[in-house]
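Every protein chain except one is present and positioned as in the full complex.
Just so it is clear, A, B and C label the chains in written order, and each chain counts residues from 1 on its own.
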Amino acid sequence: MIAMSSRYSALALARHALTGKPWARAWRSADPKPAYDVVIIGGGGHGLAAAYYLAANHGIQRVAVIERAYIGSGNVGRNTTLVRSNYLLDGNTQFFEHSLKLWEGLSHELNFNVMLSQRGQIVLAHGPSQLEVLARKGNIMRLNGIDAELLDRADVMRLLPYLDYSQASRFPIHGGLLQRRAGTVRHDAVAWGYARAADRLGVDIVENCEVTGFVRDGDRIIGIETNRGRIAAGRTAISVAGHSSAVAAMAGLKVPIESHLLQAFVTEPIKPFVDHVISFGAELFYISQSDKGGLVFGGHIDGFNSYTQRGQFPKVQSVAECAVALIPAISRLRLLRHWAGIQDMTPDGSPFIGRTPLRNLYLNGGWCYQGFKATPAAGCCLAFTIAHDAEHPLARHLSLDRFERGNGHDEYGNGNWTYRQ
Amino acid sequence: MFERKPLLGFAGDTLASALLANGLTLAGRSFKYHRPRGFLAAGVEEPNALFTLGEGGRTTPNVAATTTELYEGLVARRQNAWPSVDFDLGAAISLLAPLLPAGFYYKTFMGPRRGSWMWYEPFIRRAAGLGRARHERDPDRYETRHAYTDVLVIGGGPAGLAAARAAAAAGAAVALVEQDSALGGMLLAAPATGALEDWRTELERAVRAMPNVEVLLRTTACGVYDGNTVALLERHDHERPDAGLGKAREVAVTMHARAIIYATGAAERPLVFGDNDRPGIMLASAAQAYLNRYAVDPGRRALVATNNDGAWRSAIDLAVAGIAVPILDQRQHVEPALQDAARRVGIDVRTGALVTRAQGRRAVTGALVAHNGSARVEHLACDLLCMSGGWSPTVHLTSHTGRKPVYRDDIGAFVPGGYAPGQFGAGAVSGEFALSAALRSAAEAGRAAAHYCGHADPIGPTPPPQVADHPFTLEPPRACPRGAGGKAFVDFQNDVTTRDLALAHEEGYAAIEHLKRYTTLGMGTDQGKTSNLNAIHLMAALRGVGIAEAGTTTFRPPYTPVSIGALAGRSIGHHFRPIRRSPLHDCHIANGAAMIDAGPWLRPWYYRWAGGDAAAAYVNEMRLVRSAVGLADISSLGKIDVQWPDAAEFLNRVYVNGFASLPAGKARYGVMLNDDASVLDDGTTARFGEYRYFMTTTTAQAAEVMSWLEFLLQTAWIDLDVQVVSVTDEWAGMSIAGPRARAALALALPEIDAADAALPHMGAREFEVDGVPIRVLRLSFSGELAYELYVPAGYAIALWERLLERAAALGIRPYGLEALASLRIEKGHVAGLELDHRNTLDDLGLGKMAARDKAYVGRELRARAQLQAPGRWSLVGLECLEPSARLRGGAILFARGEALAGHGRGYVTSVTWSTELGKYIALGLYQGGLRHAGEEIVCAYPLKNEQVRARIVSPMFIDPNGERLHV
Amino acid sequence: MATGPTGNDGMLRIPCPHCGERDYTEFRYGGDASKIRPPHGTADARAWQEYVFLFDNPKGAHLEYWQHVLGCRQWLVLERDTATNAVGKAHLARSQGSP
Partner (left out) sequence: MFERRSPLAPQLAGGGRDGADGRRSMRIGEARGWHLIQIGAHRRSGAALAAAVGRLCGCALPSSPRIVTACGAHRLYRIAADQYWIVTHDAAVTAALARAITPDVGASTALTHARVRLVIEGAAATALLARIVPIDLRSAALPVGSFAQTGVQHACVLLERSDAQRYELYVLRTYAVSTWEWILDSAMPYGYDVHVAQTEQ
């Protein structure tokens, strides 16, 4: 799909090294045109993927991705990069497995190494009943053709010898659930890889262009207003991660979303130390090691609505406590940087992909903690929805009106959070 | 010890100065190309000289030698090289450099097959990473604490000292933090004797003498957070931390300041020219610091290359110390006074001279110098090349709360883009590079900060410094001419060169954030302290835009890396989270209980009297309860005292079932919903008096329920006069259950009339025994005749012991959580695994409880279509049909003969061996629920390749009519 | 935003009307306080849906509930700017009237 001349390969690297021939731009820096068939708001992983799939799968190429800053400036470039398909609920299991399958072919498809590292994710259980809950999930995975292994304490000790198995540990490790195909993906590469591939198919990637409003004709959206002028659009999709409410509000829509801060952390780079993705069972905490060598970890949201994109210190401390509780040796390692992303949170923890009450306006948002792993599938489903003005079969359960019907999709069993954090 | 060889240094030395004093200039190997590297800086900005310190569990990788204070017994090793830094095979990678430009990995390692990256990745991972960490437990102690002050001054340079003094003089309480081991900042690099040093000492003495100033050395302000909250890291490595004595290695301080003064100074930048990374090439200010502060000759034959006035000071000091110094200033025009001053000390002054390339490999041996307006390239020999590309104010902290720094042309650097309320800048950080101006700004900041805290009147002005200083000028850095050869490093630690910048530009990664992410520039342990600004300058030039437009990347905490141990403090091991213990805890231990975590609680899982492990013990405990009488601790239940006239109405609103008519002396089981109709909790509430109720909640939801009730009363139903008080800690609870429960009570507590008439099923009464109130609720979770006894917690052990002792003849013994949970399964009572927020009242078979004739929380949304749909999964009982197999929690249910794939028709929630029925039984949810009663189904557990046949039955496995409750 | 009762602009230090200014970690967050809960017994499913599931989620001034769980246990209504985290005034939720 990508012209030979600009293909990436070891050979191409050698050729460029020897000849000094310049590389092509990864994507053109496009100025907005007056009109497009489809405009996608938000140059994150999802928006770029949707643009790519619109062009690649549906042959729609008069497409623009409108990004207010630089592509990848949102959560796709600041998340903890976990991908997995260990999901329990009907709908989710298939959706995330579809996503993982797409990840497995993505570097080839995009001709851009997104560094999918299937190093395996282990979710820990700290007591028998927690292990039963994991077992239920593992069984569902197996029944859906997804790899899953139940681990007892001895298995976990063999795989992760550096966890705290001592008497001192507050929440002893009882066992876990392993998905070997789960792992990490290089976050920035996802944005760039999709952008480059979409660009090659004619998609305009417009950076530094902020959407400020919608152009409406009755109950139909026919374009957007931006700080670089009005752009007419046959169909428009909102895919702006933590800002879904704000952009939807420009169209007069109120959505079941709050914006919260989620922090992420990285240590100084060290030689290989943690070879899996590990999820603590006692609290929300997960850790893996980036290819560059930093231990990357994260925890819970900070716990109050905010658009500040920076976290608070108490959360830094409680996340560090989890880190040491899990891996005592990490105490000696040093935190290099921590940052935050603005994340849509929904009442049931599940996202929305689909149509909105306004015609020709589509929403992909509400991704909570899980949008990165969903990127290929979300892009794929959003593209389908835009192309067919219909929900993708894999995303039917993610409709915007599900709460009206009582169809909440609470994967984690956390319950509604109207008054609690 | 340095690499197993002893090394001598002086007090006050850093590892870097000691190594330099010992003639060691090769500090390590670079990240990617394994190039030999020396010491670039003398402080926190050091990108190269990273060492691994300590041994065993104290191994700490990636520590900058320039910030490591020497102490007796320090063990240090160089890293990222094999077999050694002096002879590093990894250096061969340099030969491949052209193949490995920035981001090369995005372009390759994709073949031959899908997933091939998994083959390459281990090599990349091993090559990446700097030092090696150990898996051993860190033996050191860390602490955290909170501190409050009026004015926090960050930085103990001249500006910080002056600001602290001014603020304190105005009456404010001041905390002054300095990351270094000494106060003085840049002045520490000035000659160790002379007027300036005298003035500094005097200022330091004056500040330290003020009673309202607290000086914290070796304390770094790592991050500034909302609310003028600053995270500080106090370090004590130099004091030989000793966990056994309680001496912490590091303390993370949460400092709550009214006002903050940033006096964080500025850091010098390198120049960018070919092979500018050779050992022996260092920042001019660093050379000056090694010379003056540490009395180490960083070289014998120096060259000073600069584009600004700052480095002239360094050159003069070097010359005065007898080190030959030509100074090469790229500017054609340099202040004549400065030139004269330099010439006076014998410096060979050359203006319009640009270093284009360094020479030497493992140490610098010289430089090629181009002269303005001439094609001539001169070669100058040296063993020390000092460079200065200008000064970057340390704007990291001021940026942490989201204020982007702004560019100032006159100093060629970014300064804070404003300050949050109550925050002020002083000295070099605000772009005041001349000492006198820095001090003026500091005095002003000090006064303003004190004023902000409500201290108005300065006691007296700070004496002005008697120091000569120069206005500061600079020429923006120039890109080194193309074709000069060598690699010109911009980011030393991550081996990012000008070629990488050009490549990023060519490929469109030209936005400053894309540049960073594509090349990893500024992402190392030094966070680009020496590289960011050069990169911005160079990229702006490539793009042909102004520097302000190019912008900076985002500064994030921590300012310098922080041990994760320090952040965790004492919240480690069993202190990770507090443990909640029942008032009966000590009894359980004495009674041989195996304890288990239940949220924050530790609860008795099973007792060793009944068996050696849970599986063996719980069935014996069940048998005891079914056949005789057992005693269980239920103190962890949430308990809420509900009082006042509107209490009945209140309860009637929060429970789905009616409570308005609950008479005094009775208890009732109730279920609460959330607004969205999901089940919040279940429990019983007893009425003890006209206006007094005693509510119990589940252990898990106790805090949630309490907050929820308060929320409703304080925000929505403020017209209701109801008081709720948590009494979970006041009352201990125990359940005495079994056919002999009444007999046991009669033996142990004859004062209590537990006759059926006095205390019928669901009866609730208060008694007093020996002056101690005891609340008795005749409720049963197990299905047997049972009483819940509540007693003020201090008497719990006495009551428990009395019950066990006096009823011993009836065979009474304690039983644990596992048996408690199993007994209720036999009775079909739902609990934690069923109440998982996804299941509705109706799913749990409790729909009938909901009153039709009154409103209750969650009623409206409960009526939503999907929640009432016929095919929902609802509560069933399951009995195992295979004698040799067991049911398992988490098994997935399928109809008989159906293909075992997908999500099935339900799942098993809770399983037990039924002592009554002699088989495994379970609760589960199944599509259509009890409409399928009697059907045989399959419980699939593919994780263990198991399929077990079971039958759907009523979840009330035993005594469906509740006869046992009424014995 | 207005300054808190302590005269500090008190970002994420919450001025509890009862206990004084405290770290936000002593509190439990309760979400948007500008929404009006339908009166008990309101038999209008639509109203409940909007109340429970829909949010303005503004970037800017926000009225929100916090409970001082480690202090006086009172639910407060706090003014905070979600774009800056700057904290304004707080009043007890049960004392009616806006801050």
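Note that contacts are C-beta pairs under 8 Å (C-beta built on N, C-alpha and C of every residue); 3 or more make two chains touch, one makes a residue touch a chain.
Small disclaimer: the values here were computed from a predicted structure and weren't measured.
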| item | value |
| --- | --- |
| Touched by the hidden chain, restricted to displayed chains | B, C |
| Which residue of B:548, B:797 or B:863 touches the chain not shown here | B:797 |
| Residue among B:406, B:484, B:579 or B:863 that touches the chain left out of view | B:579 |
| Option from B:256, B:588 or B:626 whose C-beta touches the chain left out | B:256 |
| Touching the absent chain when the full complex is considered, from B:248, B:490, B:712 or B:908 | B:248 |
| Residue numbers in chain B that touch the chain omitted from display | 143-148, 173, 242, 245-248, 254, 256, 570-571, 575, 577-583, 585-586, 601, 635, 641, 643-645, 690-691, 721, 723, 725, 727-731, 769-772, 792-799, 802 |
| Missing-chain contacts mapped onto chain C | 18-20, 22-23, 25-26, 69-74, 92 |
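Here, only the chains that are shown with their structure count from here on.
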| item | value |
| --- | --- |
| Centre-of-Cα separation between chain C and chain A, whole angstrom | 30 |
| Whole-Å gap between the CA centroids of chain A and chain B | 22 |
| Residues of chain B engaged with two or more neighbouring chains | 225-226, 229, 402, 675-676, 707, 711, 861, 864 |
| Of all residues in chain C, the ones touching two or more other chains | 12, 23-24, 28, 30, 49, 52-53, 65, 84-85 |
| Complex contacts: residues of chain C adjacent to chain A | 12, 23-25, 28-32, 49-50, 52-59, 62, 64-65, 80, 82-85 |
| In the complex with chain C, residue positions of chain A that touch it | 243, 245-246, 249, 254-259, 303-308, 312, 314, 347, 403-404, 416-421 |
| Chain C partner contacts - residues on chain B that touch it in the complex | 225-229, 256, 258, 402, 420-422, 454, 653, 675-676, 707, 710-711, 713-718, 855, 857, 860-861, 863-864 |
